[in-house]
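What you see is the complex with one protein chain gone and the rest in place.
Just so it is clear, A and B label the chains in written order, and each chain counts residues from 1 on its own.
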Amino acid sequence: MALELNETLQKTIDGLSDNFTDKLIEVYQSSGDTFARIESDALVDVCNYLKDEHHFVFLTDIAGTDRYTSDERFEVIYNLVCLKHQTRLMLKVRCEEESPELTTVSTVWKAANWMEREVYDMYGVRFKGHPDLRRIFLPEDFDYFPLRKEFPLLGIEGSIELPNTTPDTD
Amino acid sequence: MKLSDIQSKVNATFFKEHQKKLYQSLEDKHTTIEQMDDGDPLSSKMILNMGPQHPATHGVIRLVLQLHGETIEKVKLDIGYLHRGVEKIAENKTYQEFMPYTDRMDYLSPYSNNVALCTAVEKIANVEVPERAHYIRMIGCELARISSHLLWLGTMVMDAGAVSFFIWTFKEREKIYDIMDRLAGHRFTVSHSRIGGVANDITDEAMGAIKEFTKSFPNELKDYHKLLDRNRLFFDRNEAVGVLKTKDALDIAAKGPVLRAAGYAYDIRKFAPYARYDEVEFGIPTRLEGDNLARYFVRMEEMSESIRIIRQCIDKLPKGPVRTDNAKQAYPSKDEVYYSMEGMIHDFMMTDTGICPPEGAESYHAVEAPKGELGYFIQSDGTGHPWRMKINAPSFSNLQVLENILDGEMVADTVVIIGGLDPVMGEADK
Partner (left out) sequence: MGVESALGEGYLTTRVDSLVNWARANAAWPMPMGLACCAIEMMAFAGPKYDAARFGSEVMRFSPRQSDVMIVAGWCTYKMSHAIRRIWDQMPDPKWCIAMGACASTGGMHRCYGVVQGVDNFLPVDTYISGCPPRPDAVLHALMKIQDKIKTEHSVMLDT
């Protein structure tokens, strides 16, 4: 692998490949950022390892993506920052389209709470063990997951109600 | 009154499912087994709804508070009242077409959002930006930072009670609006930054206005310091209020001045410098207490650091073009578009197709917006429209902090704490 990693990232990737050899699928770089893809069942273990051993204490963002492929449709990307050594690592996990489910990392970083709720709201990916998995942006009455590629931009007629224009009198 | 009776007492006329789940999650928060006073009409537990429309919430958030007398026992936030699906819109527009949407996200400092998108696209598509554009962007970003902090100051102090402060800070903001008018053509939601540079050069008038501002603003800042820095009332309202402990701050992912007031000197301008921030000297104000007063001091010092940066940029501003010349990456200048055939064709191609980063490329780039780390994660599929654009908004994380620090505070402090965290709902709700 022709990767130009700085010292911390090299140590991190070596540590990951030593401790999680069969769970680490690939490591690559794109436009200067380092991405590491792991198996979804090793997610919490890898996150705990990264937080304890390599000081990735800051979870900046969790992003969901719809790859629109027939297998492993959804991808969730964790944006981790190590303040001590000033580095950033992106961790990727994929899950299936039929009832997509991942384990929550809110036990590792409390910040994951709302971020995972956002991924659930937009894509429908459920998180096992999440303390409060509800929709965050759209009301619970809404039945669709907007950022999936098949949801139309203009929305679906009647999926979310408007107020009625006669004032309600008691 | 048993707490489970709240479901029967709430008579929701719209979004029934949503209201039910919200009150249910409030009940479940920090669930302990407690014996509620049965049948006591003066039982002092109450559920208060600080609804989406409220004079003191900065934008449209809804807080559902469970109160015991004056103390808040638990709080749940309900956001999404300003959600428009900007990330879905981004998948249907070219990168440059998306620029005005970024303005409307953190609408207190539109310039930094523009620069955030531009630098992110420039990173993924490998575009080179001329030197002069970098410095102009820095000047714009720092002016936007001052503008945002001025509005924060005005509204927070107005919420705390001193209404005339709002008028003073707005007077200064009008001066910045005038500068933006001259520089970019619009007072407020400028879309001045372009991919590959900036839209147009600084005219002499605009430069004069900026220099004038850097001379007059520090005196105004001194006045604000004189009024508030030793004010007994201000201290009483803000000291030890809304404390975010240092050990919790990273775990809960506080960003921006909230994190810096809790002790961590994490500033993207020093962590991963963009746009020549590594060539100017400035400090990062940090405090250790983590309360509202610390956030106040951090933001005031950030304003004087911004003036310092603007002065250095004005001195160092090199001569040269303001946009890169590459036709596949940036819009040609208006002269070329009007007077040459190639220019017109390039303009058309840029509007129709836009800049096309390589297929399969992904990148994340963050800037230091006044509210914190504003990042764009872009996944490209080789066309002019992004496959996925995820916006990492600092106000989203800071509102999560709000849910955690508000337990145990007095209800009258809610307003000041929200003001101190400075959330912008356009950004938090995307």
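The criterion applied here is as follows: a contact is a pair of C-beta atoms (placed from the backbone, for glycine too) under 8 Å apart; a residue touches a chain by one contact, two chains touch by 3 or more.
Because the structure is predicted, anything quoted here is derived from the model rather than measured.
A.B. asks: Let's see if you follow the contact definition: name the visible chains touching the chain that is missing.
C.D. replies: Counted over the whole complex, the chain not pictured touches A, B.
A.B. asks: Who touches the missing chain here, B:29, B:45 or B:187?
C.D. replies: Considering all chains, including the one not shown, the answer is B:187.
A.B. asks: So one chain is hidden, and I want to know which residue out of B:332, B:354, B:394 or B:426 touches that hidden chain in the complete assembly.
C.D. replies: Considering the complete complex, B:426 is the one touching the chain left out.
A.B. asks: Would you write out the residues of subunit B that touch the absent chain, in ascending order?
C.D. replies: Per the touch rule, subunit B residues meeting the hidden chain are 13-15, 51-55, 59-60, 80-85, 88-89, 100-101, 103-104, 107-108, 151, 166-167, 170-171, 173-174, 177, 187-189, 425-426.
A.B. asks: What residues on subunit A make contact with the chain left out of this view?
C.D. replies: 137-139, 146, 151-156, 159-165, 167-168
The rule is simple: only the chains that are shown with their structure count from here on.
A.B. asks: Mind pulling up the subunit B residues that touch subunit A in the complex?
C.D. replies: The touching residues are 13-18, 20-22, 25, 28-29, 79-80, 83, 85, 87-89, 92, 123-124, 126, 248, 250-253, 264, 266, 271-272, 360-364, 366, 373, 375, 377, 379, 387-388, 390, 392, 396-397, 399-400, 404, 429-430.
A.B. asks: Once bound in the complex, which stretches of subunit A touch subunit B?
C.D. replies: Answer in residue numbers: 30-33, 35, 57-61, 63-66, 77, 79, 83, 86, 88, 90, 109-111, 113-114, 118, 122, 132, 134-141, 146-147, 151, 153, 161, 163, 168.
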